[in-house]
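Complex shown without one protein chain; remaining protein chains in place.
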Amino acid sequence: MVKVGIINVTGYVGMELARLLYRHPQVELASITGRSAVGQRLGEVLPHLADIDLVIEPELGEVTLVFSALPHKTSAEAVAAALERGIKVVDISADFRLGDTKDYEKWYDFAHPAPQLLGEAVYGLVELNRHQIAASRLVANPGCYPTGALLALAPVVKEGLIDPDIIIDAKSGVSGAGRTLTLGTHFPEANENVSAYALEGHRHLPEITQELSRLNPALPLAVTFVPHLVPMSRGILTTCYARIKEGREGMGEFEKGVRELYRGFYRGEPFIRVVDAPPQTKQTLGTNVCLIYPTIDPRTGRLIVISCIDNLVKGGAGQAVQSMNLMLGFPEGMALEGTAVYP
Amino acid sequence: MVKVGIINVTGYVGMELARLLYRHPQVELASITGRSAVGQRLGEVLPHLADIDLVIEPELGEVTLVFSALPHKTSAEAVAAALERGIKVVDISADFRLGDTKDYEKWYDFAHPAPQLLGEAVYGLVELNRHQIAASRLVANPGCYPTGALLALAPVVKEGLIDPDIIIDAKSGVSGAGRTLTLGTHFPEANENVSAYALEGHRHLPEITQELSRLNPALPLAVTFVPHLVPMSRGILTTCYARIKEGREGMGEFEKGVRELYRGFYRGEPFIRVVDAPPQTKQTLGTNVCLIYPTIDPRTGRLIVISCIDNLVKGGAGQAVQSMNLMLGFPEGMALEGTAVYP
Amino acid sequence: MVKVGIINVTGYVGMELARLLYRHPQVELASITGRSAVGQRLGEVLPHLADIDLVIEPELGEVTLVFSALPHKTSAEAVAAALERGIKVVDISADFRLGDTKDYEKWYDFAHPAPQLLGEAVYGLVELNRHQIAASRLVANPGCYPTGALLALAPVVKEGLIDPDIIIDAKSGVSGAGRTLTLGTHFPEANENVSAYALEGHRHLPEITQELSRLNPALPLAVTFVPHLVPMSRGILTTCYARIKEGREGMGEFEKGVRELYRGFYRGEPFIRVVDAPPQTKQTLGTNVCLIYPTIDPRTGRLIVISCIDNLVKGGAGQAVQSMNLMLGFPEGMALEGTAVYP
Partner (left out) sequence: MVKVGIINVTGYVGMELARLLYRHPQVELASITGRSAVGQRLGEVLPHLADIDLVIEPELGEVTLVFSALPHKTSAEAVAAALERGIKVVDISADFRLGDTKDYEKWYDFAHPAPQLLGEAVYGLVELNRHQIAASRLVANPGCYPTGALLALAPVVKEGLIDPDIIIDAKSGVSGAGRTLTLGTHFPEANENVSAYALEGHRHLPEITQELSRLNPALPLAVTFVPHLVPMSRGILTTCYARIKEGREGMGEFEKGVRELYRGFYRGEPFIRVVDAPPQTKQTLGTNVCLIYPTIDPRTGRLIVISCIDNLVKGGAGQAVQSMNLMLGFPEGMALEGTAVYP
């Protein structure tokens, strides 16, 4: 059993990591820390995890790999310290997702405390960076919105099949906003309600454009990303719109072929399912699966791609464990098996 | 008191009409019919309407104006019969919204039983057709999705400020799907879930394009419309995307000016509120208000317009009563006053 | 137009008062104060109330009657000050509901700052205290749970028809917990969840027992009250259980007669509806109605009474306005008309 730890277990991704790691046959969750509740048993703070017999510690114990689920900036410091101790890291925060320190100043308002690590951090979208992740000691786990958007768009961006004008309209459950209390996530306000937010620019946007650009540096991307809050606890449905590049729409077989293109791109991927009918977020609840439905608007010829994920699993703790499995040499899907909790 | 009636009161728009008409100081709800429950008191079938002392009748009684809330095709027949009796009609169904009989064959699969009336029917979006509605004896009440989309797009389409490529991404509460039982609207399936549907073409699309084209016949529209089902009972949030027409984006003041443009277009409108922050569907619950938030994506210069309505009020019974008020010579907002039931 | 005010408009009952008073034809909402947001327009803070053209003030202006929606203790001080200025008061807080100062120390942990007013305050359940309310200058608006429980139990307690062992099992929407942020009312935690709370004793219990005892001082009450939180914004369903007093169950006609007893007790009450089928909270949404369904368990002969209210209307702002109407000499139901917003 390989020992792993979680820094800041009390947030939503932290507790989801604990749920998944508890199922893992080759890994032992050996050390957990929290920003509050130090000294308490995990089950006292999070009764649904009462089966996990651990005390929340002030400092990380001896582990081979750690997940840092701290907020940005604080996380970078903890990550650097863990790496110095020789511990491999999957960082849940945004602190190692962007390659340019200026982006942290612009989007997150802080001077990065460990810029020397940005170069070696690998963006943890396994379907795009499998080999680099397996070889890395520092993985930056993607944000929930970027996961849904990138998986939906990667095949056509990489192949250069669409115009650079891309619209990403995402609908997220409220757990995506985290466990910190806000008026907008107070039950009577969020319930029976839908709203758009961050229209001036959401922090996940630079992450999306950076990764899309890596897939196809020649494409002069113009991405509009509008996130929406929807009254459910979990799940993100992302609807992407783009025009087929001139000269490609005439391929004739494209309209039928787009699904084949996606099936080819994701062939063999254990957690990607290209589906033949519009998917629902509920079909992914509790699983690491991403459902992708690419189609062509029959009137305008426009490409529409819809993806569904559980924001806390494939969009959070699940793909972090997927990366961990690669980094530790385990089968990629270990502890991530199973079908959705439906309905 | 002017006597009015409701044909098929037991659907969601039918019962919402009853709620609003019961508040109306100048109108008496005098006759209600249903496809089922004939002979029962309204309060037996719909306990929340127990204060309304009426029996569901097999045939419409003597009224000056009637709302037909029947399904399509059946409604056209009932409307024609009522007009023959000299009764003014607000038709809730789609049967008189489209001008071309071929559209009914294509989108609704039936041969229109009263094509001679299509020419005189007025599309009941008061903000665009106020005078024609006031002078009409037959108003076609808009669909819920078209209401949100058209109000969001009318100013820029009419002014020719955008490119013809328009994306409409709508998020609707489940009552929009009506009261007919389906697996997709069964609570355990619709709850904690988001899905897109009708990607091959929703019946509200021809209505949207027809009305946008009327506003600006020169614009070669290419509209993509994707409706989504969201786990709430009421409300539609519509997010529209379009590119500012070349030559107009350089106006400089446009970015700040788009909101002024909208304020100018809707000046004096009692039920349109152009707002300075992203609106929420909950802020319209139970009211006839449409909240509109136009903005410019600062990175791409793309126009984004968000609108929020209560699908059963402004998107249904409310604007039907607004039209009725005009047709009967009452102040437009009578029985439609009041603020949202929040939270 | 009589001028009225709201102290602390930004809580859920405060904003619901604004909604109802805005509809009132004889009353002008003339002054509103808040604990925060002083100096801002009401519509900036609460966009759904944008039609109400008022600024949140630091101090109450000139009014004839005021609603105090402050938290307990603070409210008592504001109420005393208003009364000194000759302003009539409906106090939304618990500060004048209990007759004994010791109860405030025991249940609310404070020494009452205005004990001299406890004697004259009238408990604002109009159906039980109509005449005293009309004659009073200080009305203590009941808590939401006591409203549902007392209306369900008053007829049989007053008539001495049940044993003193009473169980009150209440299910409340989350707005009942107020607008203050807590982990338990954070959307992802409260959603898809039911829980019981305050099993050691809820603050509404002494209010329930006090008022039941007033109805029948001879009954040695033993009330168990367990409130539950249910994932909806509004509504309380209260299920009450009691045994029919020995000697009365044999009345024979009682099993059929219990509904008649209730109908008789509430004859002429505009907001009480004794119904023949189990009611639903949704049937009261946005209204001042209380639905009551008394029945007899056919196997045990036990009395079961179910009541449904909208916790923010009949259980809050609505009955406060009902009391105000009486205190100002208006028809009791003014501004409270209308049927539920359903579905």
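Think of it as A, B and C in the order they're written, each chain with its own count starting at 1.
Going forward, a residue touches a chain if its C-beta (ideal position, glycine included) is under 8 Å from a C-beta of that chain, and two chains touch if they have at least 3 such contacts.
Not measured: the values here are computed from a predicted model.
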Which is it among C:47, C:176 or C:279 that touches the chain not included here? C:279
Only one of A:5, A:146, A:279 or A:294 touches the unshown chain, namely A:279
Touching residues of chain B against the unshown chain: what are they? 12, 173-175, 179, 181-183, 185-188, 190-192, 231-234
Interface residues of chain A toward the undisplayed chain are 12, 15, 18-19, 22-23, 46-52, 175, 191-192, 233-234, 273, 275, 277, 279-280, 282-286, 291, 337-343
Touching residues (missing chain, whole complex) on chain C: 165, 167, 169, 171, 173, 188-189, 191-197, 199-201, 205, 222-224, 226, 228, 230-235, 237, 239, 241, 243, 278-282, 285, 295, 297-300, 302, 304, 306, 308, 343
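Heads up, the rule we're going with is that only the chains that are shown with their structure count from here on.
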Taking the mean of all protein C-alpha atoms as the centre, the chain whose own C-alpha mean lies closest is B
Could you state the distance in Å from the CA-based centre of chain A to that of chain B? 38
The distance between the C-alpha centres of chain A and chain C, rounded to whole Å, is 46
Mind pulling the residue numbers of chain A that touch at least two other chains? 173, 188, 191-192, 231-234
